[in-house]
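Only one protein chain is missing from this complex, and each of the others stays in its spot.
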Amino acid sequence: MSTTTLRPSQPVRSGAAGAARSSRRKAGAWHRLIQPLLVAALCAVVVGIPLWLALITSAKSQGEANLPDLSMPTQWHLLDNYQRAFSEGEVWRGLFGSLLVMVPSVVGVILFGSLAAWILARRSGRLAAVLYAAAISGLILPPAVVTIVLLLRQLGLASTPVGMIFIYMGMYMSIVIFFITGFVRTIPIELEEAARIDGARPVRIFFTIILPLLRPVIATATILVCLYIWNDVFYAFFVLGGGSTTTLQLNLFQIASSNLYQNNWNLIFAYVVISSLPLLVVFIFAQRKIISGITGGAVK
Amino acid sequence: MGTQRMIRAAAITAAGALLLAGCSAANPDASKGGSSAVTWNEPTASLKGVTLTYWTATQTAKMADQVITAFEKQTGATINTVVIPDVYETNAPTKIASGSKPDLATWQPTASMLALLQPKTGLQNLNTAPWLKTLSPGVQQLGKVDGSTYAAFVNVPSVIGMFYNKDVFAKAGITQTPTNFDKLVTDAQTIKAAGTAPFYGAVGDRWPTQWWPQVLLAEKAKAGLWDAVNTNKDAFTGPDIQAAIVEYKSLVDAGLFNPDNLTSTYNESGPALLNGEAAMVLQISGFTSLLQSSADTKTINAKIGWFPISKDGNLGTIVPGGDSALVAPKTGNAKREAAARQFLRFWMETDYKSYVESSKQVSIEPTVPSPTDVPQVALDASKALDTAVGSMQQLAVVNPDFYVFLADMVQGTKTPEDVGKLTQAQFEQLAKALGVKGF
Partner (left out) sequence: MAHPIVDAERQLQRRDARMSERRQASSHPARFLLPAFAVLGVFFFLPTVFNFIYAFTDWSAFKSDINFVGFENFASLLGDGSLFTALRVTLIYAALVGIMQNVFGLGLALLFERDTRVNRFARVIFFIPVLMSALAVGYIFQALLKPAGAVNEILALVSGQNVHIAWLGDTTWTLVVVAFVNSWKWMGLAMIIFLAGLKTIPEDVLEAARMDGASAWKTFLRVKFPLLAPAITFNFATALLGSLNGFDTVQATTAGGPAQTTEVLNIYIFQIFGYGLYAQATTMSLVLFFLVLVLAFPVVGYLRKRENVL
């Protein structure tokens, strides 16, 4: 397939190099044309179509949306559907509730978790190993819904955001400790030693030296925990359901089961779009940081 | 080392304390105080500052709206409606187990379903309710557990019957509604030959399947079938119930249901019947509301008729539904409990006429006439109450998921014998948990 003529001064290359050259040329066509087309097609079909369905159905009237398909709406009801979602679905309350339970949980679990992870990573000995195993056992142990809520009731925290925050912290502490412990071990102990010799107390060492160095893995852990908490419905339903606090996803759940005789897909999908938007917007703006955070922190 | 020992000690003590506390508090239904004297406030007495929580299912989400608005206006109380997502009968008891208790809730008023709420200690006793005597005699007998009334009926309980499309019947040349099940099957064959699906199955939602064996057992139920099952003298694996299951299966196998039976849903059955896609739908009388959501009373009266059906005749089978009654749990807060009772009084005494008219329901109080635009099918169904017999829901001591296994059978993954065995196993498990003698 090679069209260049062999220059007399150059020795005849072996078959392998020739094959490499021709495969490079094939690779050129692949990289320039076929691969991008394939990628675009994949994106459009695999992810595009489901998202398109959600978007387009959220703009239809109830009757039209009853059988959701990919066609464009005959009449655009975008504004009314979203308005209805905002009022009937109490979007602002849900947004507030989601943030209210997520932010303190994430801050708390990262702070406590990294503190504990630091100790567990640096201390040696049987006890430390046992404690570490206990700390990450939450990765495997399924949380027990009903008894958790019973406990909250005992503590007087049933149906409260504070109770929900503590439960989320309990649930995700293990994953934070798991990630961070591994990462701490890559921080040279000499840095700590140096600070200690200078007279710094452990608290100071942790906050001024360790925490900044933990940034990549903290980013990963934060993103993952945020993801899990923001999208949780199961536990939120048991802990907060029926109380005065509600989350965006809980509202979606209510909306999707609320209509009597016809699935109001248009409203459901309007809410799907609304409930997915916050994370999506944050992601679009911070995607480079987020992806590099995950890639930096996870594969250690 | 010292800190670690301290940690361990603290953990153990904390665990021990909570363990002791938790074991006894595990079941929130154990009300410590004795029942306060049951007083009945005036229905419109002021309740300023009182907030009540009202749980209801998605199917009954808007049922009480009119009453709530009127009550709030006239008493100054606030009622917080919480719609518990499907399946209500699964999610609500779970929430109660984890400690939340509403002040009012819609609940299926059968002994088996009320058992989940431990009526004797968990629900307010409504024996002295002032409006009880104004209800029709048939309804007064219902909603009881061991002789005491725990459920306040607000709507007429359902009767299982056959809704049919009059035009399709006429087209197939059927002039008389069938007078027993065999004649029904013959009519079904005729309709099939005339080109329409005889029955609409809605197996996709699973629960509509259970009406078929139940209507086939109506006469046996009258003769005491469920008493025998309740005392372990008969079972779901016994000859009577098995025969009913097998007969239902034979209808499915004979192709007498709509072609998309396996995935069709309850919501689709209403429009299907109105359009004449199918000739008949076997359903509880709540089906009328489904019809009303897509057609007006005039159309329904013109197109749809109703007749009860059973193995040997036209015996109706009563299924009090989740939309038939409310319960008032004991929350321990005397003020809210009294307010809940007041709400029920308001509904059934002060507001009943307005309620019945705005919701187009059949009245269960003989002194309050049913609105004129209630579809005829609903009126027919309520008339059948007087002679009807109780269903499994009504008469069995616990409620196994009969419909789940029946739906599996129709899907082809279980045999009739499997259905009997599995339902019986679940029945025994539940009866044992309830402490029924003989299990």
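Each chain gets a letter, A and B, in the order it is written, and its residues are counted from 1.
By definition in this document, contacts are C-beta pairs under 8 Å (C-beta built on N, C-alpha and C of every residue); 3 or more make two chains touch, one makes a residue touch a chain.
Treat the numbers as computed from the prediction; the structure is a model and nothing was measured.
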| item | value |
| --- | --- |
| Selected residue (touches chain absent from view) among A:Asn81, A:Thr160 or A:Ser174 | A:Ser174 |
| Sole residue of B:Asn41, B:Thr94 or B:Ser358 that reaches the chain not shown, by the stated touch rule | B:Thr94 |
| Touch with the omitted chain, as defined above, among A:Ala29, A:Leu51 or A:Ala129 | A:Leu51 |
| Missing-partner contacts on chain A, residue numbers | 16-17, 19-20, 23, 27, 31, 35-36, 38-40, 42-43, 46-51, 53-54, 57, 67-70, 108-109, 111-113, 115-116, 118-120, 122-125, 131, 134-135, 138-144, 146-148, 150-151, 166-167, 169-171, 173-174, 177, 192, 196, 202, 205-206, 227, 230-234, 249, 252-253, 256, 265, 268-269, 272, 275-276, 279-280, 283-284, 287, 291, 294-296, 298-300 |
| Missing-partner contacts on chain B, residue numbers | 1, 3-4, 7, 11, 14-15, 18-19, 22-23, 26-27, 29-30, 87, 89-91, 93-94, 96-97, 115-118, 121, 204, 206, 260, 262-263, 404, 407-408, 411-414, 422, 425-426, 429-430, 433-435 |
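Throughout what follows, only the chains that are shown with their structure count from here on.
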| item | value |
| --- | --- |
| Whole-Å gap between the CA centroids of chain A and chain B | 41 |
| Interface residues, chain B side, partner chain A - complex | 4, 18, 21-22, 25-26, 28, 53, 55, 58-59, 61-62, 82-86, 91, 94-95, 97-100, 102, 267, 270, 289-290, 293-294 |
| Parts of chain A lying in touch with chain B, wherever the complex brings them together | 127, 145-147, 149-154, 158-159, 237-238, 241-243, 253-254, 256-263 |
